Each structure stands twice: as C-alpha cells, then as structure tokens.
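Heads up, one of the protein chains got dropped from this complex, but the rest are sitting where they should.
Chain naming follows the written order as A and B, and within any one chain the residues start at number 1.
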Amino acid sequence: MDSPDVNFLDPEGYVAQQQRVHFWRIVALMGLVVGPILVLTPLIAYRYRFSGNSTYTPDWHFSWIWEAAIWGGPIVIVTILSYFLWQNTTALDPFEPLPIDGEPVRVQIVGYDWKWLFIYPDHGIATLDELVFPEGRPLNLELTSETVMQSFHIPVLGGQVYAMEGMISKLHLAADRPGVFRGRNTQYNGHGFHRQQFVARALPETAFSAWLDTTSTDARPWSDAVHDRIAERSTLQEMTEGDDTGAAFRDVPGDLFSGIVGPMDRDPDWRSRDRRDASVEAGPADGPVATATGQAADPAR
Amino acid sequence: MSLTDFIDALTGRMTLEALPFWKMVQNPTPENIVNGAIATGVAAILVLAAIAVLALLTYFRLWRTVWFDWLTTVDHKKIGIMYIVLSFVMMLRGVVEANFMRANQAVGFDGGFLSADHFGELFTTHGTIMIFFVAMPFLSGVINYVLPLQIGARDMSFPVTNAIGLALTASGAMLVMASLLFLPFSIGGWTGYPPFTGKEYSPDVGPNYWIWAVTLSGLGTTLTGINVACTVYKKRCPGMDFWKMPMFVWASVTTAILMIFALPPLTVATAMLALDRYLDFHFFTTDAGGIPMLYANLFWLFGHPEVYILVLPAFGVWSEVFATFSGKTLYAYRTLVWATLSIAVISFLVWVHHFFTMGQSAGMNAVFGIATMLVGVPTGVKIYDWLLTMYRGRVRITTPMVYALGFVMLFVIGGASGILLANPTIDYQVHNSVFLVAHFHNMVIPGTLFGMLGAYSFWFPKAFGFMLDDWWGKLGASLWIVGFMLAFFPLYAVGLLGLPRRSVAYSEAAYTPYTVVAMLGALVVLAALGAMFWQLYVSIRNRDALNVYAGDPWDGRTLEWSISSPPPVYNFAVGPEVFARDAFWEEKRAGHAYQIPDQWEDIELPANSWLAPILFFSSFTLTFGLVWHMWWLVILSLLVVVGALVARSFVIDRERTIPADVVREEHLRWLKAVREAPSAPRELEVAPGNWGRPQSEAGVPE
C-alpha cells in the first residue's frame, strides 16, 4: 500500500486548505521582519568592525526617531498579525460546523491505548483504526477517550483536538475528493504511541453507501467482550493477532459513546452529582464539552 | 518479622529488575540486549567516573580542600562556579542522550534500534535535565557569580540560603543520575502530564524520580529567586540607584521575580501528582472526579514564565556583551529595562497557548494567541537595541560576540516560528509535532544556552584570572551554531510533514533524509562540546601566558572589571561608590581607575557552614527513599533535615573577619601588578599579551 497522504501543506480538505493559506501568509509577513535582521546583523557587525574606519560615537545612546521605528515596526506587524489571527481562529473553530453543503456524517470517536474506535451512531456500526466517510460532505466528529489524554489528527484534512476521558471534544472536517489519508494520535501515551495510526478513507457517495451496507451485514456483532478486548493496552495488530475479533462491528448500541463518556459502570448516580452532568450540552450525547479549565463549557456553545 | 519482610522493608519497591542489565540477562532478545547494553554501558561509565573522582581526590589529598573551600563555602563566587560545573556535567549527559535519540530516529523508518520505553526515558530525562539541571543551574551560576560584583556587594543577602539552593538543585541532579543505576525513569516527558504519569497508567517508580527531581530543583530555584531579589533591593553600593544598575542586574532581578511567582504552581502541581501516586488522592486521575486538565493549567502557569526565566538572563548577558565589544554605551537602556519588565508581565498571560487543542472557545484561543504575539514586540525591540548598540561602535569579534551574532540571527527565526505557533489554527496542525520541538530548541539553544556559553567565555577570565583560548572558543561557538542549524532546521520541515514528537519510529520513508541530517547536527553539537572541553584544557595548560590578574581583559564597563581576576574573597577592598551606569568605564575615562584608597577597614564575611552539604546528602536520601518507598530512609533523612536546621539556628559564630592589614596588603599587591602590566591594545585583546589592563577605548574621542 502506498503511504497515505500526511502533509497539510498539500491539503485535501476545506480546513487544511485554509490553514495552508494562513500558514504562508504568516510566513510572508514574518519574512518582512526576519529578513532585514538576517541581513543587517552581519552588515552592521562588518561595517562597524574594529579595524574599519567608520564613524565611532561611543556615547550615542538614544534617538526618538529610532525609538519610534523599533517600537512602531513590531507593533504594526503584530497588529496586522492579530487581525488575521482573530479572523482565522474564529472562522476555523474546530467545534463549529463547516460552511459547506451536504448532509453531515456523524462519527463518534473513542481513543484507546493504542487504537481508535470510530462509531457510526446513525448506522449502528463501528470500526477500529479506519475512518470511512464520503467525500464532499461535512464530517462531524465527537471525541472522547477511555484512557489517558490523546490527540486526534488527520493532517491533510485539518487540525487536531485532544480527546479526554469523561469529556467530549468536537472536530469538523471534510474531504474535497476521494483519497486515503493518514491519521494518528499525536499525544504521547506509552510504548505503542508511534503505532497508533489509522487510515481515513474518503469514498465517493455510492461507494460509501455500499460500504455501510456491507459493514452492517458482514461485520462481527458488537459485545461487551469485544469492548473489554479493545480497552486493553495493545495496538490493533497485537489485539487481532491469533484472534478473529476483527476491526469492524455491527449492532453497536446507540448509547455506546454516551455510556463511555459518563462512567455509569463506576458511578450509577453520576447524573446528579458528577461534573459530567454539570453542563447543558444539547446533542445526542450528554456530557460537557472539554474546556481548558475542566469547568463546564460556556453555554454559548 | 521474618527476614524477607525485613529485606522488603529495607529495599522498598526496589528489586533486581532495577538494575540496567537485569532484563537483558533474564530475557536476552536482540532488542533487550541492545538496550540493556546501552543502559549498562552508560551506568558503568557513571560508576567509573565517580570512582575516578573519589580516587583522584584521595590521591591528591584534596578532601580538606573540597570540604572547607567548596562544599561548606557560602561565597557567592564559588557557589556560582559550582552551579556552572554541575550544569556542564549534566549538559554532557543531555547532549549524549540527544545523540542517541537522533541516531535512533535517523533509522526510525519502521523502527529504530531503541525500544519504545528506552526512547521514552531518553526524551524525558533529556528534557528534564536540559531545563532543570543545565539551563537553570547555569543561569543561577552566572547570576550568582556576576550580580554581587556588578552591584558592588560583598556577597548575596543570604549566603547560607544561597548554598542551600545549590545543594537542593544538586541533589535533584544526583537523583536523576541515580536513575541510570536504578531504573526506570519516567517516560512521561519533561512535562509529566497525568493521567499518563498517574499510578493507574504508570505504576512503576519512574514518575517518582521525575516528581522529586523537579520538586528539589523548584525549591532550590525559589530560594535563589528570593535571594537575588533581596540582594538587588538591599545590597547595591552607594550611588547605584535603579537607573544605574547594569542591564544584566535588571535581567537578573526580573528573572528572580519570575522565579518567585512562577515556581509555586509547579511545586503545587508536582505535590498533587505525588499525592495521587502515593496516597491515592484524585486530583488528576480519570476517576472519582479528577481533572487532568487542571495539571496542564498549573504546569504551564509555571512553564511559560519559566521560558522567560531561561531567556531573560541571557538577554542580560547580551546587553553586556554587545556594549563591551562595541566599545559603546548600550543603546536605549531605559527602553531595554521597560522591554524586560513587560516581557515578564506578559509571560504570565499566555500559558493557554500550550494547549490550544484542549477545546476552549475560539475567542479564548484567539485572545491568548494575540497575547503571545505581543511578546514579540518587546523582544523585537531588544533585538533592534542590540543592533543599534553595534551601530557606530567599534565591533570586536571575540568568542562571546560569535555567540551573540549567532543568537540574534537564529533567535529571530525561532521567534518567527513562535508567531506561527501562536496562531491557534496553525497550532492545530503542528502542535505535538517535531516542528514544536524545533521551535523551542530554537528559543532555548540560541537564546538561553548561547547566552550562558557567551557568559562563560566573557566572565571566565574574571573568575579564574586567565583567558580562555579564543581560537578553540570560536571553533566551539561556530560548531554550536552549525550543529544547531543542522539538527533543528530539518525538524521544522519534517514537523510540517507531520512527524509527531516523541516517536521512536515512523512509517513515512520521506522523513528519513531529514532525520539523518538532524543526526549529523547532533554529532556536530557533540563536537562543539568537545571543542569547549579542549579549549578549557588548552587554556589551563597555557594559563600563565593567558594571565589577566589585572582584571580587565575586555575593556569592561561595569564594576566587576574594576577588581582583580580572580577577585579577592571579599570582592571589594573598599566598598565602591558609583556615579554612572557604566561605572568603571567612566572611571577609566576620567582617569580615576585603580586609585589607592585612603583608609582600610576590617571586613566581615559570612563564615562557612556545614548546613548546605548536610541538606544536599539528606535531601538526596530523602527523595531516593521516597522514589523507592524505602520508608526507613525517608524518616531517617527527614530527622536529619529537621535536626540540621534546628542545630544551625543555634550556631552563634556566623561571621569571620578579614583584618584590614591583609586587605591592604592584597590590594596594594594587585595595584602594583596593574601598574606593571603592559596595557594591551584591543587588536591584541584575545592574544597572549593581554594582561588584563586595556588601552581603554574610553579615552578615544568621538
């Protein structure tokens, strides 16, 4: 198999394209700042070298003109950069849906050591380490982790977000055309970390429907035993060795994801007490949106 | 209690598996043999080096000297030197580890030669050592040595506390070294993020090593910060108001304030992690309501100001270096002060940029992104100020200046990549990739490390009375610059191509050319370190020819150059009074330098104290016992710590007196040597023949 695409400067989707544009924009602007210093530094050091005969003013130490220039220059550049930063950051909030047409495909993603589980709640199926989706349509992802903190990333499609135990993060992506892309966890989580990769496969609409049908009938049925096996610390390859658990499942319960987010097994009364119920999160799965401080997300979401 | 119980209590959680070769012997697979051989080899080198040092000290009968002149000393100059020696020893280990990692990644396509866990230990110890036991001791050492001299003081405000700060830092370093003999160290990275480092996911003792090493370093640093701040407030010589302090002093006091404010969150975070691991608390666990994200906030509340703790002292060094070697007063001193202070303030307002990807709102990310870019303004101003200091000066390219020019050019590149990372949307792509690794190495190697190596080259003649060989120095500096570029510029590229950090292996063949070049860069850096050690050897061998006893080899500007090299134990025979910022430069210009004082007084200095060495050993045994759950050792060490502190408070005789006659004799001998020294023109600055008395540029008319 050819190596899947992994370079965001050669993007395959809406978000990554915007990121590439923004990347080169900043590189260009920073070039205006860095370039002169790279040229001036050796130039000044040479021009005013000890053995030269340039002007020497040992006591000169201030000039309002220079002062205005050296404060003003960076302030202007940073102001311009800040404008672009604000615009770009709010436009590409990974938690917000993309401004593209088409019925969104919902996938719920659970991070394990060292594999990813992709749940298709509208179709009752799930896959391991393979995210299959149709090209051109928005891909709405919800993420959590059943182990330590992980970071979910498909570079050619867009940015990464953390997946954290007991919390839901969101990510919105889309692919422009069919293709096979590399995805991975980027947050170190032990000795299987470097093998925690998956394939993101964008299919034409018809092929995606066909895949849904095949998987719903041919895949192995989901069971608690399967869930326990996935939750063990192993890569997909280690997990399936000498075992026919497989990497695709049917008959996946609709509340699997919300059950994983809210640890009902540990704490039957979690709805009334736990922070996990503290937020008012409208959506198929209840549970707070992840925020930096661990508090419930702001209601504006 | 049976014998087994007794041995269990004695050894805690330590078993034979802690030995570096045990796994290899028990289960000799090729992977275990390779990794076991490396670990055993390194451990053997450590043991042999320790034995060799002990043997040499015994053979040359140096134990008395070591105890009375070094271990128990409270002299800020000697403490500074010990900090820097510690830093170089740890740097050697850190650079060797970097070479192992780079070599492994160079062949990392579908698997390197290191096991994943071994690689994990390497990147964790490398980061922990380089931040806490190389950069921090180095800057503490330079500040310790230089600051009291620059403000005309005889010592720090709290000399014994100063020695304790060193003792705690050194015992933390020793704990990290002990992890080479008794495995394993943490694999959780230098940031030690739970829940991965919690006991559920890391049940071994590895994270314990990390927690206690970092905690010791943090406590030592807090004490240093308090001491430096108090020294600057209380110990300045007459005439030195705030606007006459040398720029390095400003940088140091700002750093000290950052230390005082930034270290407590780290102490709290590591303490909470320790409680989670030892006593089953639930701060950062994934169950019982723990919030792992709280750790990220606390850690970076420390971690980001820490970046400026690292870089501000270097900025102070550059200000001295550019002014001295341009023969010109610093451009826009007050601007630099304000820029330094604003960097310190902004540094507390940007910590969220370390986890843009954790899911906070776009607005919040944007605010922190913009705050981050704001740091670029005062930093940019500083760069221009240094360039304007060279402008219309007479620039001499010495070793410190090679570092300084390399710093300016490389640091702006690192700053540009920082601006990229400050943009949340770009960060979403390159966060956790080796692009980030390249960025922060680009800040701390040219920023901090070049600054410290520049300081080492600049003030070495002051500390030891002879110059460092300039040719080898320039070679070392050039190798550092080239090695850095080879090692990290490819990482920018391969990070954009998507290589995550901390990967022992990868599955894209396209990465290999980049990782191979990076490995060559790491080798060049190793060669740079070799050149520096050779430079030291060559210089010691030629120390008579390179002698600068007269004390002013660089045509210096500030007070530390107005005394002999090395300085007398009391620094200043007569307390100086200053009337200008470039105090010594103005004295030389006015022809008032090297005057014979009118009167002599007895000088009182703090007496040696056994407290620091006792705390050094007992805090090491305390934390080593904690790592391995050897509770008897913990209790015993705690008793020693408390007992030593109480006993110390009863010590009455805390001062010693240097009689006026001795001071007078030493000072007159030095003044005689100054008068007899041929004064060297700046062309011969770095050649033998510079006896430390310059034909000063201060006399050159505009």
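Basically, contacts are C-beta pairs under 8 Å (C-beta built on N, C-alpha and C of every residue); 3 or more make two chains touch, one makes a residue touch a chain.
Definition applied: contacts and distances are computed from a predicted model.
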Checklist outcome for this item: Record lookup, UniProt, unshown chain, options "ABC transporter ATP-binding protein", "Cytochrome bo(3) ubiquinol oxidase subunit 3", "ABC-2 type transport system permease protein" or "Phosphoribosylformylglycinamidine synthase subunit PurQ" -> protein name "Cytochrome bo(3) ubiquinol oxidase subunit 3"
Checklist entry - Which residue from B:Leu263, B:Ala371, B:Val504 or B:Ala644 sits in contact with the chain not drawn here? => result B:Leu263
Next on the checklist: With the missing chain put back, one of B:Ile38, B:Leu71 or B:Leu298 would touch it. Which one?
Outcome noted: B:Leu298
Item to check | Contacting the left-out chain in the complete assembly, out of B:Thr124, B:Ser171, B:Thr222 or B:Thr399 | outcome: B:Thr222
Next on the checklist: Touching the absent chain: which residues on chain B qualify?
Outcome noted: 157-158, 161, 222, 225-227, 229-230, 233-236, 238, 260-261, 263-265, 267-268, 271-272, 275-276, 279-283, 285, 287-291, 294, 298, 301, 604, 642, 646, 649-650, 652, 654
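Here, only the chains that are shown with their structure count from here on.
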Next on the checklist: Rounded to a whole Å, what is the gap between the Cα centroids of chain A and chain B?
Outcome noted: 35
Next on the checklist: Under the definition above, what is the set of chain B residues touching chain A in their complex?
Outcome noted: 115-117, 120, 187-189, 193, 195-196, 201, 286-287, 289, 291-294, 296-297, 326-333, 335, 352, 355, 357-366, 369-370, 373-374, 376-377, 380-381, 383-385, 387-388, 390-397, 401, 405, 408-409, 412-413, 415-416, 419-420, 422-429, 431-433, 496-498, 500-510, 682-683, 697-698, 700, 702
Next on the checklist: So in the complex, the part of chain A that touches chain B is made up of which residues?
Outcome noted: 3, 6-9, 16, 18-19, 22-23, 26-27, 30-31, 33-34, 37-38, 40-42, 44-45, 48-51, 54-62, 66-67, 69-71, 73-75, 77-78, 81-82, 84-86, 88-90, 92-96, 147-149, 151, 153, 155, 158-162, 164-167, 169-170, 182, 184-195, 197, 263, 266, 274-275, 289-294, 297-298, 300-301
